[in-house]
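Of the protein chains in this complex, one is absent; all others appear in place.
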Amino acid sequence: MSNTFGTRFRLTTFGESHGKAIGGVIDGCPAGITIDESLIASEMHRRHIGDNATKRHEPDRVEILSGVYEGVSLGTPIAFVINNIDTQSKDYDTLSDCFRPGHADYTYEMRYGRRDPRGGGRASGRETATRVVAGAIAKMVLKTKGITFCTEVVENSNPPADDSCGGIIGCTINGVNAGVGDPVFDKLNARLAAAMMSIPSAIGFEMGAGFAASRMTGSEFRDCWNEDFTTQTNHCGGIQGGISNGMPIMFRVAFHPVTTVCQPTECIDHNGNLHTITPQGRHDRNHIPRTAVVVEAMAALTIVDFIV
Amino acid sequence: MSNTFGTRFRLTTFGESHGKAIGGVIDGCPAGITIDESLIASEMHRRHIGDNATKRHEPDRVEILSGVYEGVSLGTPIAFVINNIDTQSKDYDTLSDCFRPGHADYTYEMRYGRRDPRGGGRASGRETATRVVAGAIAKMVLKTKGITFCTEVVENSNPPADDSCGGIIGCTINGVNAGVGDPVFDKLNARLAAAMMSIPSAIGFEMGAGFAASRMTGSEFRDCWNEDFTTQTNHCGGIQGGISNGMPIMFRVAFHPVTTVCQPTECIDHNGNLHTITPQGRHDRNHIPRTAVVVEAMAALTIVDFIV
Amino acid sequence: MSNTFGTRFRLTTFGESHGKAIGGVIDGCPAGITIDESLIASEMHRRHIGDNATKRHEPDRVEILSGVYEGVSLGTPIAFVINNIDTQSKDYDTLSDCFRPGHADYTYEMRYGRRDPRGGGRASGRETATRVVAGAIAKMVLKTKGITFCTEVVENSNPPADDSCGGIIGCTINGVNAGVGDPVFDKLNARLAAAMMSIPSAIGFEMGAGFAASRMTGSEFRDCWNEDFTTQTNHCGGIQGGISNGMPIMFRVAFHPVTTVCQPTECIDHNGNLHTITPQGRHDRNHIPRTAVVVEAMAALTIVDFIV
Partner (left out) sequence: MSNTFGTRFRLTTFGESHGKAIGGVIDGCPAGITIDESLIASEMHRRHIGDNATKRHEPDRVEILSGVYEGVSLGTPIAFVINNIDTQSKDYDTLSDCFRPGHADYTYEMRYGRRDPRGGGRASGRETATRVVAGAIAKMVLKTKGITFCTEVVENSNPPADDSCGGIIGCTINGVNAGVGDPVFDKLNARLAAAMMSIPSAIGFEMGAGFAASRMTGSEFRDCWNEDFTTQTNHCGGIQGGISNGMPIMFRVAFHPVTTVCQPTECIDHNGNLHTITPQGRHDRNHIPRTAVVVEAMAALTIVDFIV
């Protein structure tokens, strides 16, 4: 019971990778926002490309079911669905009774007592498509307030033959006024961290100078004032005491490589017996480029939740 | 409005550093737990020591006001207070109309339009005392389920003369069964990240292999099975798909140095004029050793919220 | 931002009366529950019949999109949609720029600055269809615990020609063990009251002896013990101190008549000018019989939220 993100601009998502559809409901989008479906489509396109290791031809047409009337939001819930029309469940038949290493197969089974074994089910990276849709709508709200997002791949490599690689994505949020954030537990940096770590394969998060700041002295680290209330450096990443200070908000997210590689792999069955299989299906060898738009979407959903 | 942590075992804290008292209310502590006040005191002692840079002689006697009858929890809210009896507000008089660099002075003023300038007010590290009390009670609940916590200072240094230093704290949680965590947004790692990043001066978080995992290949990173459902490595830090896998849960938190150092410092006033002051008062030159118990407390509060 | 009911078994609904679809997402349904789609259909049928004043031939086919695999719940979100296929929006064209008396036209416009004028939009009684679907699933969960629901029309009349009538519905919940409810603010009776008053046209709620209890003495009102912990009377309606006592839970809900009647009606436009119209479209003259299943659904959603 945790498929809801946010408290004011609240996204609830649903759907298994190979079920009928995935989708979401946004509750709390202000009335009067022009909903640009072409922007949603272009964000979905950013998620679809990348290194094209994912062979699924996801058309991923997003259909809005409610909350928008004559192209403008009503203030009522905006529901959207994406039908799963290109599923190849037979590729996954061999996985239904064994757990892959490095995957959520085993943990979902321990959590729920059962799971949809097809394509990772709910644990599939496919659920991030719903984040991108909602993130696009969040951006439409935030654009009216001058807030924009920029991501870049900070570290990435070519995966070796038959293997996969991870990387680091940096994100900068511009235009957030000073005064956004809710201490002491819903600090803006705490909420951003939770948002980012909820993305599949995220394994590290840092604000501003990040881990390097742990090796700086206080006099090096502190960001000195300019007379216009900007600061000369931005080691803190734009947040102090959990509240934005008006500088760009900057953070980085580390992602581990996708753990399914098309090599012989030892799985374990319910009885604890190991079996060697060679995974079929569509698996990203380098998911970093296409994950950038997911990072942006979660950043937008985090910010909009403080601001609506 | 964010002074509540958790949804089932729910801590609400209050208090400014130099007000009458700080404290908290725990709602959702199960009935029937023996509340060991000496354990609370010993955890408070762990937070008090360290390098003793903090000259405040905080006796920090914790008084429980409700929810405990004849030494056992009732299931009703457990309220506790710590009176602020050793406050030296006059040390802070010079700060009431200027904003220090690297502090939350400016951001609180932007957020609320006013603040208590004495000793950092609500933004003071002093509020972590309430986290330690609640964390101690959370540990009493978790001990009945065999869950224990261990922290160590992974990186730290001696601060140079008249300056401060940061560091990295590692935490291991043992005894959490497989199956704990709520995908897709309240993943156990996402909740731990938020908990840790809410600690004053936290600036980075990583699970398991962390940022280093972004440079590994998939075949290196994935944790291979043993026949007893443990894994040969623990690169993921004990969590897959947002759910515990039964291995130790391991993470690290990076902290930046405290930004108040007893050196000439340029503050800015409401009109944008810079003033050089030399801070007085009590300031930690090395807060890392005493922060370990705060990390543990937040870890305990995170885990107990999934388990009660 | 209030289209979510419940905290553990959490229903989020969406949809305007004459939009593409209405529907909902249930988050928190336990895994392993057999989802009987024929029971959903029969509950929808109970909502459809009644006095047939509603001429809409709502087939209201419910399609489940996620969360169910091979007929059994997965523990992941259960999303469902009902397409709006029999909408006659032209009947409502005359209403787009005026506010009917006794309706939510004006209040929605004041709340959101705009609204979907077709058929009441989000304020239409049509949204209760989603409550019935979710209530049916809640009943499947509760049946496994021996909890059942029974409603009856306590007061109702034949509406006079060309007019509408209200009534009172009584509900009894059997099989709830003693000990359910969360004082002091989420008392079981408080949650039931909120659930019932959220139903369109609900205007009163009472537990057990209800308003009549305000005229009893303490010695008359108090429910005396039998030796098996049942009570000789049930004036309190099965709840004491906000917690169930093991007796049947009994309450009544009063509903006002539907305010659209096919008579000349004075509407008001944005400028405060009154206009006499004669409403067309489909309007219930007696909605009480078909509302009983909605009362039951909300009761089931309330109870299941305490019990899962």
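Going by the order they are written in, the chains are A, B and C; count residues from 1 in each one.
Following the convention adopted for this analysis, a residue touches a chain if its C-beta (ideal position, glycine included) is under 8 Å from a C-beta of that chain, and two chains touch if they have at least 3 such contacts.
These numbers come from a predicted model, not from an experiment.
Asker: Considering the whole complex, which of C:17, C:73 or C:231 touches the chain not shown?
Answerer: C:231
Asker: List every residue of chain B that touches the chain not included in the displayed model.
Answerer: 1-4, 8-10, 12-16, 19-23, 25, 27-28, 31-32, 63-67, 69, 72, 74-79, 81, 111-116, 121-122
Asker: Applying the definition given at the start, please give the residues of chain C touching the unseen chain.
Answerer: So the residues of chain C touching the missing chain come out as 1-5, 13, 99, 101-104, 106-108, 110-111, 122-123, 127, 155, 157, 159-160, 163-168, 177-187, 189-198, 200, 202-211, 213-219, 221-225, 227-229, 231, 235-237, 239-246, 254-261, 263, 266-268, 272-274.
Keep in mind that, in the parts below, only the chains that are shown with their structure count from here on.
Asker: Taking the mean of the CA coordinates per chain, how far is chain A from chain C in Å?
Answerer: It comes to 36 Å between the two C-alpha centres.
Asker: On a C-alpha centroid basis, what's the spacing between chain A and chain B, in Å?
Answerer: Averaging C-alpha atoms per chain gives centres 26 Å apart.
Asker: Touching at least two other chains at once: which residues of chain A meet that condition?
Answerer: Expected reply: 1-4, 13, 111, 122.
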